[in-house]
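One protein chain is absent from this view; the other protein chains keep their places.
Each chain gets a letter, A and B, in the order it is written, and its residues are counted from 1.
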Amino acid sequence: MEILVCVKRVPDTAENEIEVKGDGSDIERDDLVYSVNEWDNYAVEEALQIRDKVGGAVTVVSVGDDESEEVLRREMAMGADKGVLLSDDAFEGSDGAGVAAILKAEIEKGKYDLILTGAQADDGAAQVGGMLAAMLDLPFASLVNAIEVIDGNTLKVGREIEGGNQEMNEISLPCVLSIQTGINEPRYVGIRGIRKVASVEIPVHGASQLGIEPASVGAAGAKVRRLDYFVPELGEGAEMLEGDMDEICDKVLELLKAKGGLK
Amino acid sequence: MQPALIAPANYTVGVVPTIILSLLIPVAGVAAFAYIIAIRLAPLVKANPDMRWDKIPQRLFSVAKIWLAQWRHPRYRLAGVLHILIFAGFLILSVRSIEMVVLGLAPNFVMPGFGGLLGTIYRLLQSYAATWVLGAVIVAVVRRTVFKPERYRVPARYGKDHTAEAVFVLGLIAILMVTESLFEASLTAAEAQQGMHGQWLAPLSLAWMFKTMLLETSGAALQKIHIIAYYLHDLTFFFFLCFLPLGKHFHVISSIFNVFFMRLRRGNIKPVKHGVSDEQLDDLESFGVKKLEDFTWKHILDFYTCVDCGRCSDNCPANAVGRPLSPRFISIKGRDYTYRNYPLYPIGAAFAKSDDLIGTIYSEDEIWSCTTCGACEQECPVGIEYIDKIVDLRRGMVDEGNVPQSLQKPLGALEKRGNPWGKLEKKRLEWTKELNNGFEVNVLSQKNPADTLYFVDSITSYDDRMQAIGRATATLLHRSGCDFGILGKDEKDSGHEVRRFGEEMLFQAIKDHNSAAILASGVKRIVTADPHAFNALKNDYDGLPPVEHIAQFLARTIRDGRLALKPAEADDSVYTYHDPCYLGRHNALYDEPRQVLDAIPGMRRVEMERCRDRSFCCGGGGLMLFYEPEEETRMGVLRVEMAAKAGANVIVTACPFCLVNMEDAIKVAGMEGKMAAIDLAELVARHVA
Partner (left out) sequence: MAQIFAYIRHKDGVADDSALELVNAAKQIDSGAAATAVVTGSGAELEAVCSQVAASYAQVWKVDHAALAYPNAELVRKALLKLLPATGILLVAHDTFGMDLSPGLAVKMNLPFVSDVIAMDSLDGTALKLVRQEYGGMAHTHVTCDTAAGAVINTRAGAFAPDESKAAAGQVVDKSGAVGDLAATRAFLEVVAAEAGDVDITKSDVLVSIGRGIEDQENIELAEELAQAMGAVVSCSRPIVDAKWLEKARQVGTSGQTVKPKVYMALGISGSFQHLGGIKGNPFMIAVNKNPKAPIFQVADVGIVADILEFMPELTEKIAK
């Protein structure tokens, strides 16, 4: 099975403190560390496991700048067979639909049976997978937490829905799936693995190679534009208790008694 | 003169001279033995190289102390004494045994040099040796079958009980003692009966007792006993020789070699592959141990030499809390696997192609459970090493991407941020802000050099509670007049556990970074309050200025009178000192912390039963804090209970990880108010005059 996984280089939210710049144009990026989007990493692991079971190859692709290469390399160190970077000045400022259009152009140059994305990334929009599927006219399922290969034409997938329940679907290939965290346990990628793939070639495709009209993507083609980042005015919020632990617990005890928190 | 009985060399059964047996048995025995040893050597030849031929005088000293003087045996008193008796007996009887073999061919053979006075003394010694060996064997059999000490027990998942093997060999030894003595005794009894000048037998020795019992036996019977005893001895001897390399008694032959080759340095970890420098690591196809032959030959020799005594597992903290690790079975399973893959029978059988060890004989959790405390290696009487094997197996798993999810996050954080919590580099200095003792901690730079580097390391820099250790240490250094500074945000985690959890290349990257920063700072000395950092900088890094732990610094400073201490509060505090693994066992620093504590006037201190090199690991530090083991209780809980049992209500440690584990354990064990924990530096800082 030929599998393509779309990955994105994002700031690591667990290890970073996100602060909005004074002028609101962006977040503070000086001290940030970046890594592969967590959802995308689960998707790559899933792709590798499917490939190891039924054969085929896994390609990872990213829309980004030169630095996105490090993320592609990391996923190749994890086991992906090929990596492709889609980069062009014209791509900057793309909205979700723009990113999906760029990916579509790359996908149409190959022949893929299965296309995976992470369910969401740093902007929490959770849109590229669904948009990509619609552009390619392929079946789609979001929030996938289980995949079973039935045969060369069909998959059985589980979707995570409300209440911790799982919606089981049968979906025909080729298709696009967006992957939810927790679908598997991704393997570890150490420094050694990354050094082993340090010199593997990663082709870079720009707008002309992909046959994309610059006006249709990037800031020029975006239908949704971000105006600024801001810090919202904080509302009243909670009444903060003061004192040492002893006093605080006494107060909490009172409150619990008053509000019916003790049985 | 006619001997009182016909010697085996001259005896015939019908027309067949028994001397044929005297020849056949040894020849067959030696041939079989040589074949077995050749097969046993095969995996060693295929295994990875190991550098064990250095420091010969020191190695010979180890052999003299640990092998010959059985230095570690009395740590378990009764078993130790029994073994020393049997071992000494074997050494003494070795001469006689060789004599016995040759006697079957040359009836009057005496070992060259053992005639005359030396011979007489030897005979005396040898007779008593056979006697005490038999006595020890009987006690051992009773101990094994009636009292059944806990550490010999084989948990169900490891297979059948090993008592049968042990008792069988004890039986063989008993037969050897008895047959040799009967051989002597029968002859001496016959001599007495025939009024000849008999051999003088040592009174109350086994041979002497047999002779006394045989005095009334008929001459014909004595002749039979003499011959049967001889050939039974001969057969048993060679059978025993060939049986040795089939099980745990291989140690009888291999232990001297294993001790000669045992590790001399402590605290360090073997390189990924001996002979491959750090710069060449990138060229290696595979890291770590995945299959049997990836071990070094010494590690496979370790498997052979395991005595199955269980002392390692008995002292292993992971085993004590019910984790799936039992060091004894790392060796036994390794040994049995080697025997299976390199079979003796049928002769000429092909060696099996080795499988992955993880998932077949070892489980992942088994290998991740180890805290590298070193109690097993400290205890082993035959010099078996465990830590390097565990690290090598972990290297293999990391190479395959097989790392528990709980460890992937801190490893990623160490790679990106230089600390396992992923906190910002610039926040490494936050702990210095709350110092209000009228001084500021210097951050070293070109413009701001100092004599001494205080290497803080990650937990002391970032953890709210452990920052107090940093402040206390800085205060003490300052009050002692030490010119010191810290690296600040240029400091990365020492990488101590990164290496021990198998991520060697990340460790190398961290080591290179820290080494460069330290050397660029131009400091002449390094001091740290973190034993893991101490061990890393001292034993894992190279080319650095001398490193010491704050306990050493304080001991010296107090002794030199540069730090005065005020008396302890007159309260009901009773202190006990917990030896951190990486200060105590791995670096032999037991006395300095105690000297420091005792320098506080009025300090009431008690020792726990498990102290010094028998200290019980707190639960582990570094990445071990993130690992989620399957266990029945926490190591820390057992340790605080030990402290309470010793009559203490305050545990003093000299390691931030020990402190974290102790404080957590006090809460979990519900001992708040009854037990407290404190760091050595904190305690001393409180008592500075």
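Here is the rule we use: contacts are C-beta pairs under 8 Å (C-beta built on N, C-alpha and C of every residue); 3 or more make two chains touch, one makes a residue touch a chain.
None of the values given here were measured: they were computed from a predicted structure.
When the whole complex is considered, the residue among A:Val7, A:Val36, A:Val58 or A:Cys175 that touches the unshown chain is A:Cys175.
Checked against the hidden chain, the listed residues B:Lys290, B:Arg594, B:Arg634 or B:His687 yield one contact partner: B:Arg634.
Among the residues A:Val54, A:Ile161 or A:Val200, only A:Ile161 touches the chain that is left out of the figure.
Considering A:Gly129, A:Gly193 or A:Gly218, the position touching the chain not shown turns out to be A:Gly129 (whole complex).
Against the chain not shown here, subunit B presents residues 405-406, 464, 628, 634, 664, 667-668, 672.
Considering the complete assembly, subunit A touches the hidden chain via residues 11, 13, 18, 20, 27, 95-97, 100, 119, 122-131, 133-135, 138-143, 156, 158-172, 175, 181-182, 223-232, 234-235, 237-241, 245-246, 248-250, 252-253, 255-256, 259-263.
Keep in mind that, in the parts below, only the chains that are shown with their structure count from here on.
Between the CA-based centres of subunit A and subunit B the separation comes to 49 Å, rounded to the whole angstrom.
The touching residues of subunit A, when paired with subunit B in their complex, are 12, 14-17, 31, 33, 35, 78-79, 185-193, 195. Of all the residues in subunit B, the ones that touch subunit A in their complex are 282, 287, 398-403, 405, 407-409, 411-413, 415-417, 422-426, 503-506, 509.
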